[in-house]
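Could you have a look at this structure, given as structure tokens, before my questions?
Missing here is one protein chain; the remaining ones are kept as they sit in the complex.
Letters A and B mark the chains in the order given here, with residues in each chain numbered from 1 onward.
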Amino acid sequence: MNFVKRSFGLAAALAVVSVLSGVGSANATDLTISGSTMLFPLEQVWANAYMKSHPGVHISVASTGSGFGISNAANGNITIGASDAYLTKDLRKRYESLASIPVAFDDTQVIYNIPGIGKSKLIRMDGPVLARIFMGKIRFWDDKAIRAINPSVKFPHQRIKVIHRADASGTTFVFTDYLSQTSKEWYDEIGRDLSPSWPVGSGYNGSDAVVAAVMATPGAIGYVGLGWINEYHLSSMALKNLDGYYVVGSVKTIRNAGKAALHDPTFPDDFNRSIVWNLHGKDVYPDANFEFWMVSTSLPAATMLEVKKMIIWALTKGQHEKYTVKTGFAPLPFAPLKPRLNKILNRLLPGNSLKIESGG
Amino acid sequence: MGVTLESDTESNMNEGQTLAKEPLSTLSAVPSPTLLASSPGLPPNPPDSTSEQGSKTKSVLRDLRKVSTQRIHRSERIFQGTLLVGGLFVLALFATVLGVSLVEAWPSITKFGWSFLWTSTWNPHRHIFGAWTYIVGTFWVTGIALLFAIPIAILSSLFLSDYSPKWLVGAVSTLMEMLAGIPSIVFGAFGIIFMVPLLRDQVEPFLANTLGRHWDFFNGDAMGYGILAAGLVVGIMVIPLVATVTRDSLVMVPRETVEASYALGSTKAEMVFFVKLPAVVPGIIGSVILGFGRAIGETMAVLLLIGNQASIPTSIQDVGYTISSLLANTFTYAVIDPLYSAAEIELGLILLVISLVVNTLGRELLMKLMGGRLAGSVGGG
Partner (left out) sequence: MEPESPAFPVPKIEVKNFSAFYGKTQALHNVDFTIYERKITAMIGPSGCGKSTFLRSLNRMNDFFLDFRVEGSATLDGEEIYGPAVNPVLIRQRVGMVFQKPNPFQKSIFENVAYGLRIQGVKSRSVLSDIVEKSLKAAALWDEVKDRLNGSAFSLSGGQQQRLCIARALAVEPEVILLDEPASALDPISTARIEELMQDLKDRYTIAIVTHNMQQAARVSDRTAFFLDGTLVEVNDTTKIFTNPEDPRTEDYITGRFG
């Protein structure tokens, strides 16, 4: 079992190193980051900026999927694994050495293609109805349940065509997490996963393909992250949050969600929970999530020092909008994050002087 | 892919083995012409054989032959060795792929046993894995592809061999070769920009309004994406394969047989239908097997078009999922869970076994059909 995994990881790591190794000098520090395809664009701009300001450090970035990000980071094949999902109980047990560091905000938004309904019209949606749509139990756009939350919208009698991701995806994880938290049916029958067993619909590889399929298919409903909403100027549904407000996802409402989570004293210090749904507030979007870097606590001390420097840079200077918003993420709110992050950093390399002091 | 690889492997192995054995026995048992020539008494004695010059020439010649015999021995052995390495390498490669896959799939094989094959639930969350949905999806796409490709390929090759003007033959053959060389992702993209809208806006509504009135099998959501789109595009990829082999076997139909048919007063159509078509049946079967191998493993184009939904299609308009597109979509994620990845590797093994079985059955059938013909052509006289 491990033979194949290790060789896969090794191959991925080797590929990355060989692509970029021409740039670094012989005694440079080499950091390899790989995993989440979603986080990949942000990591690329970070790596470029960081290498410019830190000569002697060499960073290779690869996009291999969150699954490989997690397992390779745990095996020590790479220095930093990127993941869209937090470590669930199962995974925490399997990969005990991993610490998750939130590095940016993302969300999942629901997009649609309903004939006769223009972009300017706001469609509202709540978790239970959305879950029933994605389970194939609500089959037409003019279903009672949909009309009940949108009394002012005239829906056509059109089949709903569910469109989801086919590949394992953090976007899917966040989306199904929202459904799991708001719908018992969904939680019982399907649950949250990067690649759940979809009861209906059709699947597409990557968010671009989901956008394309939704745009091309009359009656379609699908979901993508903030970056795609901005890039393709899509309109998304307003989702109902815990306090009953319908909120459209945006940099601002996602940050609000993050702040609400971090101010919540029950939110775990090791970030082993998503930040959907269970948050109060008027402008709090209910389907946001952290993007994570996974670092193994068993890295050698020298490497760990460099990793910590890099993490601190990413969490401070790296949160500038020219990096985060440009690549489809919302910057982390600094103040409420600081104490928790310092705890995590201390876990990675105890008793050191590197701490997060100020925002970027 | 699996199919061709397998057949290559086997033929290479056979070659390697025979070449490795044969020369040893040949050299020891049957003297080569050179050896015969150097044996005493055979070379004619020149008239001046008693002179010093004559005996010197003779001894040089004899040494020359000795040396060249050694040289032949050595180069033969080097050549054999090289071939043996090549043959063994392919053998080792195949064994490695099979062995590693078996080891990796073992947790799933032991946990689910044979029921893995007919279980249609695939739920990584609950650790229930079954291949049935993906096996069915794979056969749907392959079936549609072949049903679409075979008639078109046969018709086009018959047209090219008997009805087309000469200039068109060259043009179409070149195009066919180019078509065969296009990467599958390009076909996938073509499917998205052309086939999907065509199916969604024209073909599928039409099917629903005609055949769909009587049979639910032709009804559906008119998505464009689905087993039909995937099958048709894979079919397009299979056409050059079947067409080329069919054309090759059409060319092999003896001119005399064709003339015999004409001389009995058949029209061209009758000749083609009664003489050419039956004669190329083995070729067609062979090409269909090749096409099957191509279609069953096709990944990228299918992944883009099939709708990747783990459900068993009940209509031609439905979406579905194939083994190869499931692996491409989720394998990088499955590795975080040993049973999950084992189940996916077991799916890969199933694909391998299906290819092997079809390939073997097809070859047997081909041998049977071709065997009769071979025996016939030998028996005349």
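One rule holds in what follows: a contact is a pair of C-beta atoms (placed from the backbone, for glycine too) under 8 Å apart; a residue touches a chain by one contact, two chains touch by 3 or more.
Just so it is clear, the structure is predicted and the values come from calculations on it, not from any experiment.
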| request: For the chain that is not shown, enumerate the shown chains it touches in the whole assembly. | output: B
| request: Would you mind spotting which of B:177, B:201, B:216 or B:270 touches the chain that isn't drawn? | output: B:270
| query | Which residue, B:260, B:353 or B:367, contacts the hidden chain when the whole complex is considered? | reply | B:260
| said: Applying the definition given at the start, please give the residues of subunit B touching the unseen chain. | reply: 254, 256-257, 259-267, 270, 274-275, 278-279, 372-373, 375-377, 379-381
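One rule holds for everything that comes next: only the chains that are shown with their structure count from here on.
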| query | Using the average of all C-alpha atoms in each chain as its centre, how far is it in Å between subunit A and subunit B? | reply | 43
| said: Looking at the complex, which residues from subunit A come into contact with subunit B? | reply: 1, 3-5, 8, 64-68, 70-71, 91, 94, 159, 161, 166-168, 190-191, 193-198, 200-205, 209, 212-213, 216-217
| message | Per the contact definition, I'd like the list of subunit B residues that touch subunit A in the complex. | response | 100, 103-104, 107, 121-125, 192, 196-197, 200, 221, 223-226, 303-304, 307-311, 319, 321, 325, 328-330, 332-336, 338, 341-342
